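Excluded from the complex is one protein chain; the other protein chains are retained at their positions.
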Amino acid sequence: MLLIKKLTEAYGVSGDEYGVRDLLREELTPYAERIETDTIGNLYVKKGIGKKPRIMVAAHMDEIGLMVVGFESNGLLQVKTVGGMDERVLVSKPVVVGNNHVPGVIGAKAIHLQKPHERKKPLEIEQLYVDIGVKSKEEAEKLVKIGDYVAFMASTHEIGENCLIGKAMDNRVGCAILAELVKIDFNLELTAVFTVQEEIGLRGATVAAYNVHPDFGLVLEGTTASDVAGVEDTGYVTKLGGGPAISFMDSSFIAPRKVVDFIVDIAKKLDIPFQLRRLTTAGTDAGAISQAHAGIPSAVISMPCRYIHSPASVISLADYENTLRLAKGVLQAIAEGGLSLEGIA
Amino acid sequence: MEVDRFLTEIIAAPGLSGYEQPVARMISATLGRFADEVRQDQLGNVVVLKKGKGEKRPKVLLAAHMDEIGLMVTKIEEGGFLRFTSVGGIDPRTIVSQEVILFGKKELHGVIGAKPPHLTDEEERSRAYTMDEMYIDLALPEAKVRELVSVGDVAMIKREAIKLNGTSMAGKAMDDRAGVAVMLACLQELQRLHHLADVYAVATVQEEVGVRGATTISYGIVPDLGIAIDVTHGAMPGVPEYDTCKLGEGPAITVGPNIHPKVASELIRMAKEYNIPYQLETATGPTGTDARAIQVARGGIPAGLISIPLRYMHTSVELLDLEDIKLSGRLLAYFIAAVNSEYVEELACF
Partner (left out) sequence: MKELLKKLSETYGPAGREDKIRQVIQDEVKNYVDEVFTDPMGNLYAVKKGKGTKIMVAAHMDEIGIIVTYIDKHGFLRFSNVGGVSPQILLGQRVTFGNGVVGSIGVEKLDDIKKLTLEKLYLDIGAKNKAEAEKLVKIGDIATYDREATVMGTRMIGKAMDNRAGCAVVIQALRELKETENEIYAVFTTQEEVGLRGSRTSSYRINPDLGLAVDVTLVGDTPEPPQLNVALGKGAAIKVKDASVICHPKIKAMLSELAAKHSIPVQLEVMTAGGTDAGAIHLTRKGVPSGVISVPCRYVHTPVEMVDLEDMANASRLLTAFLSSPVKMQEAFPCALD
């Protein structure tokens, strides 16, 4: 709870993952045999070096956000989106700008000043500005640079029944679970990779998989929970509280049936509620890992998040516990030789 | 002066994506004069190696793509008219009534034709020609066309460099032969500077069809860092200021996730130290340049990007300021002269 709160409240827009990386490095250094970064910013935490098989578990640290691209003469900041942002979410949200965490708000013309036909249209990014409360471009330039990243500002707290609300649940939930796994000893070589730049094209995982060259890759993710009003049952991707979601296909990879069945069997054996992720679009780091070197068998376990990619995502703490249990169960089963990597396809 | 002359020559030369050999020869001849070694890889990338002096020599990759967009014959119609598709991103509206050079069994001159306005109704005239509606007319009898031309032959817009007012120049293929000219300017500057790093100046192939040359050359060379040199949109009416850079005000240094922060900051530091004007450009995701491929090659290669501001990109009148090329060459040379093994080791420390 404390770790997931700290991780979600940290800032780490794609390409600017410092806040999350520093936090994880501090948290995990006592447990690591080796801890290092690479030239793109991935954080590697290694345990059981030299053991077999070599397993890479990846969770991306980055979150979607904005970037400062220019200044208005009155000091408002012009911005563009980083990653797959639904621009309709942006208006009237608090944000922080740059590594000095300058506070700001996303403003737009007040509804009173908008004509009736304007009110029906979503506000586009060109109509939105980050206001840091300065009077001029010169004043703004003292606090902010072109290229500074902008992240949502939101505190994480409990809501409803055993749920948590906050920003960046995608994918700090994966980071938190992976951090918990690092603290457990498994009889295998574990490289936990906290990857960068997933939201802009799986770029961190692409180089990480090349560097680690594992026998098997497991990705921990946050995914859409669409069990909400207005969505038909047939259209659910996952259900909040329905347990960890196992992927059989997304736009970046198709899971070998054998691997899906292996994970499903573990969930059944350990009596962990689970679901299959019923969306075949959107990519994950597994796409990059499975295509590295001469091909690496991979799997994805995701945690359902409602209102994903917004500063108010909701997760279930029961899902969190169950996802951790399942991921732990998978690593234990692999350590015991439960997954034959021969003829996996 | 030599840089201007070199650019004038190479922009007129043919070198479509996948068919870069004519321009590759010119580039290797000129750049090779400053190098210890020149070679070409299996995709056709021209690699010009200028060695550094010292025990520990980091490898620095410079990548500017030499390929240009153009046309490819898809079908020979009755009458000898040639249907075509584009190689790379071409706006069909910019090629109407252009003279072209087609590389068949020999060089052939032609023109891009379409149904004339007199024969089209008002509705047709109100919309732009599509590529399907146009054809290359060689003004030759069909039999002659079939003898000299095959499906798959390539053609380019015929255009010599156009010298404009002051230090401005326009022409085809400035994107990205301007970047190749920057490499020449940089190699010239390096003649009088001491540098530890081995410099691999690479004129890359097939950037316009998906940064393909940079993909294989980054894998092959395994540099400690790589800087792509490309062009960016120049300021013009109707385009937001933050989406453009100004001609004549120095190289644009890109910041964003595709670019290693310490490479960008070092380029900026060097520009300030040596009084080289520069501009900042933002890229919120992977850029459409060779830097996109460099950053994720093998186990990751720190990438930088500097760009020459240019107007009318992907037309045959791409316009730029020659001063920006020289300034970019100088900036790169000073940057390279400062690269040492401590600096490149730091690039893996986040």
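Read from first to last, the chains carry the letters A and B; within each, the first residue is number 1.
One rule holds for everything that comes next: a residue touches a chain if its C-beta (ideal position, glycine included) is under 8 Å from a C-beta of that chain, and two chains touch if they have at least 3 such contacts.
Computed from a prediction, not measured in an experiment: that's the story for all the values here.
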Chains in view touching the one left out: A, B
Touch with the omitted chain, as defined above, among B:T8, B:T30, B:Q98 or B:T215: B:T215
Absent-chain contact - pick from A:I184, A:I254 or A:A333: A:I254
Listed residues B:L43, B:A114 or B:I162, member touching the removed chain: B:L43
Interface with the unshown chain - residue positions in chain A: 233-236, 248-249, 253-257, 260, 276, 278-281, 290-291, 293-297, 341, 343-345
Residue numbers in chain B that touch the chain omitted from display: 17-19, 24-25, 28, 38-43, 45-46, 72-76, 83, 85, 87, 132, 150-152, 206, 209, 212, 215-217, 219-220
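The definition used in the following text is that only the chains that are shown with their structure count from here on.
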Distance from chain B to chain A - Cα centre to Cα centre, in angstrom: 36
List of chain B residues in touch with chain A within their complex: 240-243, 255-258, 260, 264, 280, 282, 284-286, 295-296, 298-302, 347-350
Residue numbers on chain A that touch chain B, as the complex places them: 14-18, 21, 36-43, 67-70, 78, 80-83, 126, 146-147, 196-197, 200-201, 203, 206-207, 210-211
